[in-house]
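Excluded from the complex is one protein chain; the other protein chains are retained at their positions.
Which chain is which? They are A, B and C, in the order written, and residues in each are numbered from 1.
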Amino acid sequence: MAKLNMVQAINLAMHQEMAKDTDVIVLGEDVAVDGGVFRLTEGLLDKFGAERVLDTPLAESAILGTSIGMAMAGLKPVCEMQFSGFAFLMMGQFEAHATRMRSRTHGQFTVPLVIRMPYGGGVRALEHHSESREATYAHLPGAKVVTPSSPRNARALLVAAIRDPDPVVFMEPKHSYRAFREDVPDEEEVMPLGKAQVVQEGTDLTLVSWGAMMRPALKAAAEVEKKHGTSIEIIDLLTISPLDSDTVTESVSRTGRCVVVQEAPRSFGVSSEITARINDKAFLYLEAPVKRLTGYDVVMPYFGREKSYIPNAPRVVHAIEETLNF
Amino acid sequence: MAKLNMVQAINLAMHQEMAKDTDVIVLGEDVAVDGGVFRLTEGLLDKFGAERVLDTPLAESAILGTSIGMAMAGLKPVCEMQFSGFAFLMMGQFEAHATRMRSRTHGQFTVPLVIRMPYGGGVRALEHHSESREATYAHLPGAKVVTPSSPRNARALLVAAIRDPDPVVFMEPKHSYRAFREDVPDEEEVMPLGKAQVVQEGTDLTLVSWGAMMRPALKAAAEVEKKHGTSIEIIDLLTISPLDSDTVTESVSRTGRCVVVQEAPRSFGVSSEITARINDKAFLYLEAPVKRLTGYDVVMPYFGREKSYIPNAPRVVHAIEETLNF
Amino acid sequence: MPRKQIAKFSVQHLSILDENGKLDAKLEPKLSEDDLLEMYRWMRLARELDERMLKLQRQGRLGTFPPNTGQEAISIPVALAMKEKDWFVGAFRELGGRLVRGEPLTSTLYYYNGWEEGNVLPDKELRILPISVVIGCQIEHAAGLAWAGRYKGEDSATVCFIGDGGTSEGDFHEGLNFAAVWKLPVVYIVQNNQWAISIPRESQTASETIAQKGIAYGMPCLQVDGNDPLAMHVAIGEALDRARKGEGPTLIEAVTYRLMMHTTADDPTKYRTEEEEKCAWEKEPLIRFNKYLKDKGYWDDAREEALRGEVKAQVEEAVKEFESPKDWPQDSPFKQVFGTEHKVIAEQHRDFLANVAREADHG
Partner (left out) sequence: MPRKQIAKFSVQHLSILDENGKLDAKLEPKLSEDDLLEMYRWMRLARELDERMLKLQRQGRLGTFPPNTGQEAISIPVALAMKEKDWFVGAFRELGGRLVRGEPLTSTLYYYNGWEEGNVLPDKELRILPISVVIGCQIEHAAGLAWAGRYKGEDSATVCFIGDGGTSEGDFHEGLNFAAVWKLPVVYIVQNNQWAISIPRESQTASETIAQKGIAYGMPCLQVDGNDPLAMHVAIGEALDRARKGEGPTLIEAVTYRLMMHTTADDPTKYRTEEEEKCAWEKEPLIRFNKYLKDKGYWDDAREEALRGEVKAQVEEAVKEFESPKDWPQDSPFKQVFGTEHKVIAEQHRDFLANVAREADHG
């Protein structure tokens, strides 16, 4: 048991899985000698050698494309997109092959690989370094989309992602990389993909979020509880696709009220899907409209303005109060 | 006034806009000499010459990338993606530049261009030729997404798209290309982008769709009306982004019931956003959950199976009846 | 203005058996009569299947497909030169090569009639990748497969095909660069059939040859007469040797011609002349190869007739099998979206079955 930040926890997962399984290969821009621009892959080269930890040329489509080939040959590539903003250059390979090889061949060829990418804002980064595009991947059938929120679940989910038989887009909330530490067991820990987590039980309102937004959500919940003695059930999605909406709808069937906190622009985002699932399964229990507290439908501004565009605890508090008072 | 199919109507729009404005340029794979694999650009080369109608090399990213450059220099490129399935190769240029140049430069540089692409299934085509990905574009702020449903509105919307100051993804339901004819006025006709159309007024239920799904929707509505004397209000979205949800929510506030018909896979799709908007604006008027009748969250099957996967009139009827009987 | 020359390159062209069946004896490969006849037989079979598919398509018994006629001398000698553990990564105009590698004739028929079943190999170890419709992607898959083969210490090389048009895609560039940087055991073959649907070779790229694109990656390259099975045999042999010796990838431009329409949905009269097609037909591979075999005394019209009958029967049988009733379930996609079970998929699966049942009732 060691107190690790998310960078160290993710790094630990890769170290342990590579040690366990020689089919696991790490590749990407600056992942080997440099150890990754965020140091996520630090030490892997020394430990496992240039045979298994590959610095690639600067080409996202080829990073995924070659990973697909490796995976079809039975390996388990864990490739890195240096920032999620550059991952759009590999969308062709992702949509045409990563998500389809299994259905194309009725399971004869599969593509068990992990695409790691830092996503989200709040770190005063350059343009294209701050977006949240989980919905873009989630809408495409055939791949899983995972968004950890803490060092411990990041480690346990990455292990599951590496062992999963399907391509997994593993979106790391870069704002949480070094934001806080958590006890992470040294021994193996795995969390299932496709399962949301009730991080706090409650009776008055269901608060749903994922990734970096879990922190303002938790902060806001505590504040509201203190202020109004409200009992808030808090759900961390952890996996975006396939979405475990039952955990959410079951909760909302009890609480009757729901607030979803999302960093991405609102329209056509994950919170819209959650709202639709609640509409499907908990319609009769709803006492207020599901509140989507999200980013805005504007191009993510440069960091001089980003703070006022990213959902924060006060806005979550306000959304919760609105929903309670509806 | 001539009876045209959608191919001819779209072709007419390009002919007229190119005649009107020498800044309008058409480019893409096989659009010039061949007139387009679906004949959408037929006759443009003869009429306007190789100066303005360009056959490009086989490279989607460069088709959009060069179009962006042309647009920044003040031209109005209308580029074609031969099939929407190949458009993922230009997602880098689309997300990084087409959607952002205006906000990046506070409007000093803009990218007024149109990306035409045939989309959707039902034509017994090869893999990658049958998907519906409108939600993928719609989630990205900065571009407009348009899906015509008939020859006449396709023509009028394409004219608007060409004149629009923003990048427009113009998604043509290829299943409707030659499916039926409609009177299309010879003189200029323009329909506004960002405005849904109430194609039939009704009081008992609101039926929402777009693109190729409008036809089964209309067929089903007629059937249900005949069978049960139900009065159904039918809305054709026409523009997916920015989504004119007011027309929908205003209608649902009156009818209390809504069915949305979508060809794409269900999760994280357009119908989810519509459901969420109804939840926001018409919650108190809802008498039944919004019903999303959609494609399934599976990889689009090859054409041997596609028919059973694409929403059809009987399924719409069933969805309407379920919603009426809720 | 005098400058220092720092690098020099050249592109070679290899042709052994020319369009008139004239042989360059000093370049002639040592192939046994059996080898030569086997090669010819595969070429005839591929041609026969291709022609039959066109008829089927025209009769509405098959979906849209891209004919291969005229390109048999490329993928067939290549596939014949490959070893068991090698990977065959096609674009979509390598029918003959796929057959040689052991893909059943029926697979192609199923595939082009809209059934994923056409992608399922009798044995995964045949190492044939499914057709890659999205042009260019396969270049990178091949690099990954080659990397994996080397990593696992297999004596395996990868052969990957693409068209002249495909060389314009970004993935072509990125994949060849990876292959060269990693010195991978892979051979890239560009089937330059002069056309990309309606775009002629010279409008596709301004380079004098396509072979020279290898220079951009420091990759050895060669232009070959792709209608000459002997030249292709020699070229692929050398390239595979290099790959197996760890000397890295090779780019081969195989010059040929797309004798038929792009696909059955295409109308070439819109963009090229019959005259051009006529000249191209005179260079097609089977005529010259037939003449070569006769000159060597390995072949005569009687055997030709017999062979035609054989391949016809073989194709006939495949078509019968293809058109025999199948019990392929409509709902298989639900079982193929993920390798793990998920509630949302299961629920939709049930909904799908209910819909299909309801529609069956209402006829």
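Some observations on this one:
Just so we're on the same page, a contact is a pair of C-beta atoms (placed from the backbone, for glycine too) under 8 Å apart; a residue touches a chain by one contact, two chains touch by 3 or more.
Quick caveat, the model's predicted, so the values are computed rather than measured.
Although it is not drawn here, the omitted chain touches the following shown chains in the complete assembly: A, B, C.
Summary of contacts with the chain left out: across C:Arg47, C:Arg127, C:Lys213 or C:Lys283, the touching residue is C:Lys213. From the set B:Thr41, B:Ser67 or B:Asn279, the residue in touch with the chain omitted from the display is B:Ser67, counting the whole complex. Across C:Val159, C:Ala180, C:Ala196 or C:Ile345, the residue that sits in touch with the chain not pictured is C:Ala180.
Those residues of subunit C that touch the chain absent from the view are 1-15, 26-27, 168-174, 177, 180-181, 183, 203-209, 211-213, 215-219, 222-223, 234, 248. Seen from subunit A, the chain kept out of the figure touches residues 29-30, 33-35, 37, 55, 57-59, 61-62, 85-86, 89, 124-129, 266-267, 296-299, 301-306, 308-309, 312, 314-315, 318. The missing chain lies against subunit B, touching residues 25, 51, 54, 56-57, 59, 61-62, 64-75, 77, 92-93, 96-97, 101-110, 112, 141-142, 144, 164-166, 193-194, 242-246.
Going forward, only the chains that are shown with their structure count from here on.
Between the CA-based centres of subunit A and subunit C the separation comes to 40 Å, rounded to the whole angstrom. Centre-to-centre spacing of subunit B and subunit C amounts to 36 Å, using the average Cα coordinate of each chain. Centroids of subunit A and subunit B (each the mean of its C-alpha atoms) stand 30 Å apart. Residue numbers of subunit B whose C-beta contacts span two or more other chains: 85-86, 89, 127-128, 267, 297-299, 301. In subunit C, the residues touching two or more other chains are 116, 133-134, 170-171, 332-333, 336-337, 344-345.
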